[in-house]
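Before any comments, here is the structure.
Just one protein chain is left out here, and the rest sit where they should.
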């Protein structure tokens, strides 16, 4: 399976935090001023970000571009606070400056006039918002299945609601929406509504589900992958993911981060 | 020359920044809430401070205790912004927390009912404020010679003014006070007024001057020394300064930071 | 939770100890940390005669680490035995005495003197100080390494820890040589020789030109030293190098360290040893282990 490298050349640029919010504890929503990213970023792309001067932590952190507002030179990141780097971003105030490399990655093709499913969990939701909005604008019906352990982890809920024809909420603890496994209701939906494509992010189980459905010929599956990254632009070869059938590796930063689910090894 | 190790045992403690000001660009004045330091610190002592979580920079930074207010649990630091660590302290806002080890170092003996001279340059002024205030309270007349390259580097000027019987300002560029070399006017003062002791900080030239006067038997000289420090409490042996006559080294953090000028090698 | 570890027959109540030269067990720490908290205490390296140490500057900061060229100032063994050893022995935790010398005879003589005090539990041979004239060479030359350990073992009944240098082609080979010479444990690792240059003076920053690098910067290298030695030897390893948190200590133990030494981070956080002890304990509990020995080296499985 050959993947098209439709790269927009990235910029090394500064962005000012225009607004920040912690809608849920442990998640940070950043609205950032930067013309270049706002204008050029395409769905599926990400940025590498640093918000500290120190070399500890040393590597920039990759985050998906959640929304862009080219008219106002703004773009949005939604970040789960997990470790050192995201912790440092979380203490920054409005007005702080970030160093940003991007837009990075191979944009995902936006389906026109199709019917698609987004199956995302936790902060994986951040990855698909831009795709959902673009697809909707392209006349595609977007059916979103947003899963999380609990209600207060339903990240990007409103953004996805706006972009979806239908937003299904699924929580492990039943604190909101369907109480149980997203795959159960989704399977019914696929059988009934025959959507064209499914995109998953944030859960290995979901990726494997998409793969099964894809294999059955029911739907075309795509997966947003993550991998530890140093450069984000194909220089370090650090972000390798095994190709499924042929030997060798793809680079998540350059060949991805979105892959046809049948092209990569899922673990 | 044997130096008395009159150590107060230090605490590892947190301090909240109660107020900060940059009276002059490049200098930071921090008022810090911490009962322990405020209550126990004595003149000549210092603290090791960190105001960042990263290990880059890794070492805490030593600063003299400028003033204490035990009644309100406050103490003051005055910091010249020179590099990474001081740069990080300078961006902290009121309310931020510092990690502080102290009080550290061998307190300087406070002269009672004497006449003393403080000969300080630049941020070296920070080291002698507490001594000046204590000496004044002990009925000692404090004559301060505060030197700097220019008017806007006359650090701790007001604090010293309050504690001194007479404050002489000397600037290299004549932007305030005496235009020239502090040693010229000081030599006249010593010959005329026969003060008992001289304390210098912040200038090697001044230390050598105090040493000469001491050697001549005119006055007893003391010097506040600095040295790169890792631990601040005698564990690392990093802060060595050569003893003058006998062989070996003193540790600035444990045996100093204030030394009789004739006990150490000046460079 | 059983945190006990056995180093050459000496039982440590927990696997944490200071690295030689980084914690003086002085009363100055009384308000912060007490020398009876770690599993063992370790003296700064002592010599037969007194030494002044190297010319300053002796330390400088580096990215996530520091260089030191202290050069082991010491009052000499007699003063040490009179002034310091009774203090160290009074805390009720095993005492490791670190020794070094300029010759094989020095090591033997010191071993004998220390043993005769009856106050030391373990002897650590510092064969790896990069700041001495012939400091690191012991641990760099296979024959010298073997000889010095073998000889010391012949003259003393104290269990012997060989503290090795990472500045070798393959430290696991050196660990094996130490074991075959009779060492009862190895301490891995001492500092790496490094330097900083003052670009304004255009001279080496340290008075002694070069120094030893320690701190978090070298932690991944120390973990690998332990990991690669673990499968070659059966004597315990005291994993040392860059430990700045309980996580770093657990990494060392999973790599194969029976105990850990904490060096420069004592300067950064004088409570680090306590935090590491309690962090290890919580980790074991959270992961349903009953004793520390259950996890020693299990990253190899």
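Chains here go by letter, A, B and C, matching the order in which they are written, and residues are numbered from 1 within each.
By our rule, a residue touches a chain if its C-beta (ideal position, glycine included) is under 8 Å from a C-beta of that chain, and two chains touch if they have at least 3 such contacts.
On a predicted model such as this, the values are computed, not experimentally measured, just so you know.
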item: Visible chains that the absent chain touches, using the contact criterion stated earlier; value: A, B, C
item: Options A:15, A:43, A:57 or A:256, residue touching the unrepresented chain; value: A:57
item: Residue, one of A:81, A:185, A:218 or A:236, that touches the chain absent here; value: A:236
item: Interface with the unshown chain - residue positions in chain C; value: 62-65, 67, 140, 167-170, 192-197, 199, 202-204, 210, 213, 215-221, 223-224, 227-228, 242, 244, 247, 250-251, 254-255, 283, 295, 298-299, 301
item: Chain B residues touching the omitted chain (full complex); value: 55-56
item: Contacts of chain A with the absent chain, listed as residue ranges; value: 7, 9-12, 50, 55-60, 101, 227-242, 247-249, 254
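Everything that follows uses one rule, which is that only the chains that are shown with their structure count from here on.
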item: Geometric centre distance via CA averages, chain C-chain A, whole Å; value: 47
item: Between chain B and chain A, distance of the C-alpha-averaged centres to the nearest whole Å; value: 54
item: Distance from chain C to chain B - Cα centre to Cα centre, in angstrom; value: 36
item: For chain A, residues that touch 2 or more chains besides their own; value: 55-56
item: Junction residues of chain C, two or more chains touched; value: 63-64, 216
